[in-house]
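Missing here: one protein chain of the complex. Every other protein chain is in place.
We call the chains A and B, going by the order they appear; numbering starts again at 1 in every chain.
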Amino acid sequence: MQFTAAQLAEFLDGIVFGDEGVQVDHLCKIEEGGPRGLSFLANPQYTPYIYRTQASVVIVSKDFQPDQPISATLIAVDDPYQSFARLLEHYDQTRPNRTGIEQPVSIDPSASIGEDAYIGAFAYIGRNVQIGRNARIHPQVFIGDNVRIGDEVQIYPGVRIYHDTVIGNHVTLHAGVVLGGDGFGFAPNQTDSYNKVAQIGNVVVEDGVEIGANSTIDRATLGSTILRKGVKLDNLIQIAHNVEIGENTVMAAQSGVAGSTKIGANCMIGGQVGIVGHITIGNRVRIAAQSGVGQSLPDGAVVQGSPAFDFKAYQRAYVYFRKLPQWMRGFTANPDTSTPK
Amino acid sequence: MQFTAAQLAEFLDGIVFGDEGVQVDHLCKIEEGGPRGLSFLANPQYTPYIYRTQASVVIVSKDFQPDQPISATLIAVDDPYQSFARLLEHYDQTRPNRTGIEQPVSIDPSASIGEDAYIGAFAYIGRNVQIGRNARIHPQVFIGDNVRIGDEVQIYPGVRIYHDTVIGNHVTLHAGVVLGGDGFGFAPNQTDSYNKVAQIGNVVVEDGVEIGANSTIDRATLGSTILRKGVKLDNLIQIAHNVEIGENTVMAAQSGVAGSTKIGANCMIGGQVGIVGHITIGNRVRIAAQSGVGQSLPDGAVVQGSPAFDFKAYQRAYVYFRKLPQWMRGFTANPDTSTPK
Partner (left out) sequence: MQFTAAQLAEFLDGIVFGDEGVQVDHLCKIEEGGPRGLSFLANPQYTPYIYRTQASVVIVSKDFQPDQPISATLIAVDDPYQSFARLLEHYDQTRPNRTGIEQPVSIDPSASIGEDAYIGAFAYIGRNVQIGRNARIHPQVFIGDNVRIGDEVQIYPGVRIYHDTVIGNHVTLHAGVVLGGDGFGFAPNQTDSYNKVAQIGNVVVEDGVEIGANSTIDRATLGSTILRKGVKLDNLIQIAHNVEIGENTVMAAQSGVAGSTKIGANCMIGGQVGIVGHITIGNRVRIAAQSGVGQSLPDGAVVQGSPAFDFKAYQRAYVYFRKLPQWMRGFTANPDTSTPK
């Protein structure tokens, strides 16, 4: 890529302050920027860098008021982060795409594959599979029997999709994701061991979902494990059988949800959170990292702790937890008389 | 599938109440049941649904006493959940199985493969590998040199089995499982960095074990990391080198066990539990989710917390933890005089 500040300003609907003709050829961080670099300033914490960055052009907010001289040319826009994200996207799309069906692959004759699909080498596509338009099935992917996949999906190398899974449009699955493994269902028997409970349901992943590397979503015992539209899961997440996650809920890495729990829409769930089975989490719930949620939560709840309760109450209780040694030593100046048995 | 209530009752050794001739053609949840659906009632919490379910047939306990009219035909059995599990199993087995050896595969000429095995495309089978009867080695599996595998195993796509691993009969390994990666062994050296300690032991997985997707079981430094008969591991579990897990112990997702720890039989270990290395956990121990076990535990212990201690004591302590702010504010009404330094 190579653009002038003037061209960028037009593309981003921004206003240039400085040299309209200066050229940039790469994107960079403001703290590391060099000549011909294009950066941005969105987080006020980074403001000091704008006075010493070597980047040639910096995208700033229309509200930004410099209080020192700046050597970079500025482009003022309404939302600098969003503008920069557009440029990242633009840059990312310049990578050459593969097309067509590489060899060797194993595609069952009963499978149907949409127009302009890319199927990488060593991919395996089972019986009665349906794949939509512009699908990008990278090398070494496994797609089991009767799987249905929508349009414009990105399925990265080594994803495993068990039979009967249903995937919508614009879904992204990162490397090593497993969809549709058996739910963890075992019934104790008379010999102190367990009988497996067959898991005959499936996994449904709706439009716009993205799932991070090596995450695992189990198939339902009966019915479906469901990720609703726009759900975003980070890496190494575990979703058990019959869980349902509401629209646009976001989960950070290494979190897990146990069987049959329903999570609402627009929740934000931190990393390494655990949520027990058979409960209901409302909409717009926020759960702090490493929390363990043991009971249902109403809409808008904000919680922390293991077991989790109100976030602010947890923070306060933890402050006192830290002070316990100091406190208790005070009360036990004469432990023989004041300590309860 | 298509059965009458009478046929099902005979199969399940149950008694029909209602229309013996009514037909069902699918299994369903009682709360979502529709015409021609077959459901069950085991958990009393779901009893209200039986009075309004649209399922045609519901399997119930012989002890069940309705207190309102029910439109579904009932089949009364001794254990409705187990009866339903038998039907799930039956249904699951109607899926068409693949057979034979697909192409391309890479099988070393020195490998020996039992009767009626299925080997999926892109599987890799190393030197001196032995695989038993009726094995199902799905596509894209890797089996290293000298691995021995028993009869009737299910090894799902993308499983990686390093050299020298020994696997029993009736074992199920879900997609992405890694058996036999190097234990995490490094010895600090004089230059403030680490020398790798070679890991020359192996992994032994006994009969009837099931391991969930993307779990990792490391090979022993010397000797074996061992999962005893009937162990059930959920997804994304980490078992370090030289660990031994006793018969029929069950671990929920995202738990981890550090090196050389021995866990007894018939334990139940919750999700996201961590267990330190070099300790011994007794038989029938129960560990609450997210606990961190830092020392050996006797038979029958029930623990929670990080570090973990007696479950009930943890629950009680946590109740008081939540009350700390309220309490301490009470004691510090006049903080200048009552607060210990």
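Everything that follows uses one rule, which is that a contact is a pair of C-beta atoms (placed from the backbone, for glycine too) under 8 Å apart; a residue touches a chain by one contact, two chains touch by 3 or more.
No experiment lies behind these values; they were computed from the predicted model shown.
When the omitted chain is restored, the residue from B:40, B:84 or B:321 that touches it is B:321.
When the missing chain is restored to the complex, the residue among A:120, A:168 or A:201 that touches it is A:120. Of B:3, B:17, B:118 or B:142, it is B:142 that touches the chain left out of the display. When you scan A:50, A:111, A:222 or A:236 for touch with the missing chain, the hit is A:236.
Mapped onto chain A, contacts with the missing chain fall at residues 27-29, 32, 81-82, 85, 88-89, 91-92, 95-96, 102, 104, 120-122, 138-140, 156-158, 172, 174-176, 208, 210, 212-214, 229-230, 232, 234-236, 247-248, 250, 252-254, 266, 271-272, 289-290, 306, 318, 321-325, 327-328, 331, 338-341. Touching the omitted chain from chain B are residues 104, 106, 122, 124, 127, 140, 142, 145, 158, 160, 162-163, 176, 178, 181-182, 184, 186-187, 192-200, 214, 216, 218, 221-223, 236, 238, 240, 254, 256, 258, 272, 274, 276, 290, 292, 306-307, 309, 313, 316-317, 319-321, 323-324, 326-327, 329-330.
Basically, only the chains that are shown with their structure count from here on.
The distance from the centre of chain A to the centre of chain B, each centre being the mean of the chain's C-alpha atoms, comes to 25 Å.
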